[in-house]
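As you look at this complex, bear in mind that one protein chain is not there, while each of the others sits in place.
Here the chain labels run A and B in written order, and each chain numbers its own residues starting at 1.
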Amino acid sequence: MAALIRMIAQRLALGVLTLFIVSVVIFFATELLPGDLASTLLGQAATPETVAALRRQLGLDLPAPVRYWNWLTGALQGDFGVSLANRRPIADLIAARLGNTIFLALYAAALAVPLALILGILAALWRNSVFDRAANAGALTAISFPEFFVAYILVLWLAQSGYFPSMVRISPVSTFGEKLYMAFLPALTLTLVVTAHMMRMTRAAIINLMAQPYIEMARLKGMSPLRIVLRHALPNALAPIINVIAINLAYLITGVVVVEVVFVYPGLGQLMVDSVSKRDIAVVQAIALIFASAYVLLNLTADVLSTLTNPRLMSKG
Amino acid sequence: MTGEVLLEIRNLVIEGRAGEEWSRILRGVNLTLHRGEVVGLIGESGAGKSTLGLAAMGFARDGCRISAGSIRFDGIDLRTASERVKRGLRGKRIAYVAQSAAASFNPSHKLIDQYAEAPVTHGVMSRAQAEKDAVALYERLRLPNPEEIGFRYPHQVSGGQLQRAMTAMAMACRPDLIIFDEPTTALDVTTQIEVLAAIRDAVRAFDTAAIYITHDLAVVAQMADRITILLRGEEVEENDTRAMLAAPRAAYTKTLWAVRRFQRADQPPPREAPLLSVRKVSASYGKKPVLHDVSFDLYPGRTLAVVGESGSGKSTVARVITGLLPPSAGEVMLEGASLPPDYRARTRDQLRQCQMIYQMADTALNPKLTLRQIIGRPAAMYLGLRGRALEARIRALLEMIELDPDSFIDRLPSELSGGQKQRIGIARALAAEPKVIICDEVTSALDQIVQEGILRLLDKLQSELGLAYMFITHDLATVRAIADDVVVMQHGRVVEQGTKPEVFTPPHQPYTELLLSSVPRMDPDWLTNLLAARAASD
Partner (left out) sequence: MGWLFLAFGIVAAFGLAALLRRAALQLAPAEWRSALADMPLTAAFGLMVIAIYIFVALAAPLLAPFPEREVVGSQFQPWSLQHWLGTDRLGRDMASRLIYGARNTVGIAFATTALAFIVGSLLGLWAALRGGWLDQTLSRFVDALMAIPSLIFSLLLLTIFGTSVLTLILVIAAVDATRVYRIARSVAQGIVVMDYIEAARLRGEGSWYLIRREILPNALAPLVAEFGLRFCFVFLTISSLSFLGLGIQPPLADWGSMVRENATLITFGDITPLLPAGAIALLTVAVNFVVDWQLYRASGLKEQAG
């Protein structure tokens, strides 16, 4: 157990370190800019006075490490500063949208994970069957489609006929059922894309596993196919499957951006895209930090969980 | 054998899939096995012996199919029997012991759970009974701590112990027949003895019939009542063990003795000033020490064999000599001058003097380069040969290793057989015109008859060119055949060294004694006698 705890502590420490480095990268990326932020924002027409005024306002006259420290400590307390575009506190802009984005991601995950696992496991077990070939070709096709293509096909097909709304109008007073209904098309789009990836990975992981000598041994001991899958393959498949899920949930984070724009879904992704086109660096940095943190935490969780399924680590010490 | 017929295989043809085509792995093989009888199945890699062993269970691996013949086990036709019937037989009446126990035990379950699985699922006994039974079997197979060992995971048990635990698992239902598929091939000789003894004892105690698959005739001689020899999917010879050992009939069978009968052509030159000296070398991988105070000399024109089991540090010595692993203490001298510890600091001429031949010819030759490029590069680099001179040199080298230059010079390694690849490895080493060649287990991945050809070639080259060889091996038969001087290593230390007669004549160091006595001999009574002798001396 001691080895296990040490292992987990190590992973957690590594995760915190990664988060720190990520925050440094996100913050100091702006320093890559030739010239500085203030003059870039104001453009060529700006007078030296206005540039200097903006520099003071943005705190650019402080040395970079100090600004980083202020930014990071603020962010940890939920204060991301103010938007450069409309001077509103970024925390206010984000607060309502963060929940919506998490709702959409979880919605898609809840549909995609069980679907992908079942399809992937079946395709692996019935390898080279008609089902496997069809599932594979389907998955390959879905992977190849840009998200907005999938989204618009669904719009054309499901929203045109009036079953589901093509624009999502979620307000704080919407009930859970309304939300599920409203967000069905964006969630379905994400599900289709993510399921394809996840199914392929699950299939590969299971096939790899079924080629192990201990699976042949179980067959030679006269075990039934069901027992071989449940008792011999599954315990060893947990770690790869956990990783597959984590990779794909992380993928949802990027998928969300495009899908939110297509469906005018009031989430973080849409805000980010708006801010990028307005070059509102402060908002983009804040959202990038949130997305990156979610990404790191997901991978960290998967790492720890798959460690827990490994008897080599569980039984030592 | 008096018992009734238990297994009868007639004209069995099994095909394997290669791309879109099916090729025959077994071409009409017959095999008859009586109750309580042990049949040895011998053959080189690719002979189809594992395929035949699995077919005895009515099983064909993915990508293989049984296309003709019959398999009858105790009156049941395994070719037409339903999956359900076959499942009922497997693990219960026919069991299997695989070559790699480490890979064939499920890493997620304890040994006892995997032991109990077959008896409980097949309804032979209850879980509690199975656990009690397991302890008795573990004890019979001489596993340490039989009460407790079952509650460990596979990764917590050593290779030799796992192999015995797998034998116990196979015996759990007291099957009528067990297939042993090279159960000791991956083990060291001293461990092999224990496993062989345990398996033989258990098989006799329960009067189980067995098919024992191996490529080692001496091993099978200890285990089997009868031997069948396979070559490329066909039976070459079949006879009683003693009769076959006394008088092998088929020409192919006779070649299986080849390497053991190999004798060197010339007497070695006497020891002169050492060519290469290893002086008080200690080395470690990271913090883990692997060599302790190792010293020995290599003399011009002579062959030094460095013998040891896995983990003895014998390959590490080669890495220190070549400069891949700088030692933590001590030094390596070439012709009296100290060599820089790191190969990157050595001069081109120092690098040229000492060449290496590897165990796996497959990974030692770049698959994307032609033989011309592979052999030509060192000749061009070290000796500055260009154009026609280089071409002539490459052809001369190919002739030296007995390959026809015209047909081989532009081939890729993938167009060669295993033995031919190893010859190219030799040619590449020779191209540098070295004084010392380090041979790291160069014959252990090859079939017997090919081994002999390589040893003969190395011997011929040594007498022609006056090379010094350092021969790293775990196989004492090879040592007997080719060595002039011997170094025995264990746990990173030199246990004993001297000329071959000195080391091989009693009295021995205890470890050398153990090592020498553990090498199976072509004598069906060898194991019995050895165990009796060891029991007497205890």
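By our rule, a contact is a pair of C-beta atoms (placed from the backbone, for glycine too) under 8 Å apart; a residue touches a chain by one contact, two chains touch by 3 or more.
Fair warning: this is a prediction, and the values are worked out from it, not measured in the lab.
Novice: Which displayed chains make contact with the chain that has been left out?
Specialist: A, B
Novice: Tell me which of A:V25, A:A64 or A:L106 is the one touching the absent chain.
Specialist: Answering carefully, the residue with contact to the hidden chain is A:V25.
Novice: Which one, A:V155, A:L209 or A:A302, makes contact with the chain that was left out?
Specialist: Only one of A:V155, A:L209 or A:A302 touches the chain omitted from view, namely A:V155.
Novice: Out of A:A38, A:I90, A:L104 or A:V257, which touches the unshown chain?
Specialist: Residue touching the absent chain, from the options given: A:V257.
Novice: Given the contact definition stated above, which residue among B:F73, B:Y153, B:F180 or B:Y358 touches the chain not shown here?
Specialist: Touching the chain that is not displayed is residue B:Y358.
Novice: If the missing chain were put back, which residues of chain B would it touch?
Specialist: Residues of chain B in contact with the hidden chain: 18-20, 322-324, 343, 346, 348, 351, 356, 358, 360, 363-369, 377-378, 381-382, 414, 428, 432.
Novice: Since one chain has been left out of the picture, which residues of chain A touch it in the full complex?
Specialist: For chain A, the residues touching the absent chain are 18-19, 21-22, 25-26, 29-30, 32-33, 137, 140-141, 143-149, 152-153, 155-156, 159-160, 166, 250, 253-254, 257-258, 261-262, 272-273, 275-277, 279-281, 284-285, 287-288, 291-292, 295-296, 299.
Please note the rule applied: only the chains that are shown with their structure count from here on.
Novice: Please tell me the distance, in whole Å, between the geometric centres of chain A and chain B computed from their C-alpha atoms.
Specialist: Here the centre of chain B sits 50 Å away from the centre of chain A.
Novice: Which bits of chain A are touching chain B when the two form their complex?
Specialist: My answer: residues 212-214, 216-224, 227, 231-232, 235-236, 311-312, 315.
Novice: Quick one: in the complex, what on chain B touches chain A?
Specialist: Chain B reaches chain A through residues 54, 57, 59, 61, 86-92, 95-96, 98, 100, 103-109, 117-118, 121-122, 153, 155-156.
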